[in-house]
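Missing here is one protein chain; the remaining ones are kept as they sit in the complex.
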Amino acid sequence: MRSLIVSLFLLAAFNLCSAQTAEERIKELGIKLFTPAKPIANYVKAVRTGNLVFTAGHGPGRADGTNIKGRLGDDLNVEEGYEAARVSCISLLSSLKAEIGDLNKVKRIVKVTGMVNSTADFYDQPKVINGCSDLLVDIFGDKGKHARAAVGMISLPSNIAVEIEMIVEIEE
Amino acid sequence: MRSLIVSLFLLAAFNLCSAQTAEERIKELGIKLFTPAKPIANYVKAVRTGNLVFTAGHGPGRADGTNIKGRLGDDLNVEEGYEAARVSCISLLSSLKAEIGDLNKVKRIVKVTGMVNSTADFYDQPKVINGCSDLLVDIFGDKGKHARAAVGMISLPSNIAVEIEMIVEIEE
Partner (left out) sequence: MRSLIVSLFLLAAFNLCSAQTAEERIKELGIKLFTPAKPIANYVKAVRTGNLVFTAGHGPGRADGTNIKGRLGDDLNVEEGYEAARVSCISLLSSLKAEIGDLNKVKRIVKVTGMVNSTADFYDQPKVINGCSDLLVDIFGDKGKHARAAVGMISLPSNIAVEIEMIVEIEE
């Protein structure tokens, strides 16, 4: 009888664990979402249409306003690019949360387009954009598995290292 | 009594002003939309699916068939790039009107992707693509405020200065 109770307890604990929400996981990872800076031009950070949200392209801007700048294959190595993609992802999720209020409403990360500031002979854009993809799957699990493009750009605004945009499906 | 009449008049004038339609504003700006040239390949200028319209990438082609060509950071300066983005926007709106019949049906400009023909050290893509964004907000007001990406391309078809595409939500 006691072992049954223990088993049920463990099962409940496991379910609780596997049912961890996106918001809980973000907190557990120690990630601080922030209020997105107001765009300095006639555009916005995210637009919802029906149950899809289309985000603007987001660079690796941190809450304090600093950015990760430089070109992959020259100024930055893959690890630094990976970190830039991770920071861009946090910025994207900050804008998404500002738009929908609660990241637990995310039904699916549909598409990620990762544009990497690259030299002509830098071919590891996928390893860079993994910094965004890995975080999305860590936070959202299977709902975070997205279609993706990762490509090289000759230049990006203010020489930022990456610019990433997303399409996200939201619970109705 | 007279001040009441004046107030009502001003209120009516204000409402009239704020209620100006997209088609009226286009006319007021002296912008001439045109019949889009037929694509010379197996694609079309715009496709509607549900209440979204996805446009093709549009360059700065004018009604007379001329184009604005050249690379930002080399052949063209920011002001010339801004003008190219504005011309591309007029071309996009021409194709959109051909698809949906009436631009007053636009519910929201959802997304703009602005691809700028750039040198490796040109970092002002946002200032260039403002030429499109500013016109959209001028014409559509808050409905024109879109999510946006602005990035640098090593080359564009026929060496055009910019190529811009849009996703637009239409009234059902």
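Letters A and B name the chains as they come in the text, with residue numbers starting at 1 for each one.
In this text, a residue touches a chain if its C-beta (ideal position, glycine included) is under 8 Å from a C-beta of that chain, and two chains touch if they have at least 3 such contacts.
Worth saying up front: this structure is predicted, and the values here are computed from it rather than measured.
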Discussion item. Just to verify: which one of A:Thr55, A:Ser133 or A:Asn159 makes contact with the chain not shown?
Written reply: A:Ser133
Worksheet item: Hey, which of A:Leu52, A:Leu76, A:Leu93 or A:Ile164 is the one touching the hidden chain?
Response: A:Leu52
Worksheet entry | For chain A, residues in touch with the removed chain | 50-52, 73, 108, 110-112, 118-126, 130, 133-134, 136-137, 144-154, 167, 169
Worksheet item: Which residue numbers on chain B touch the omitted chain?
Response: 39-47, 49-50, 54-57, 71, 113, 115, 120, 153-159, 163, 165
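Just so we're on the same page, only the chains that are shown with their structure count from here on.
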Discussion item. Averaging over Cα atoms per chain, report the distance between chain A and chain B in Å.
Written reply: 29
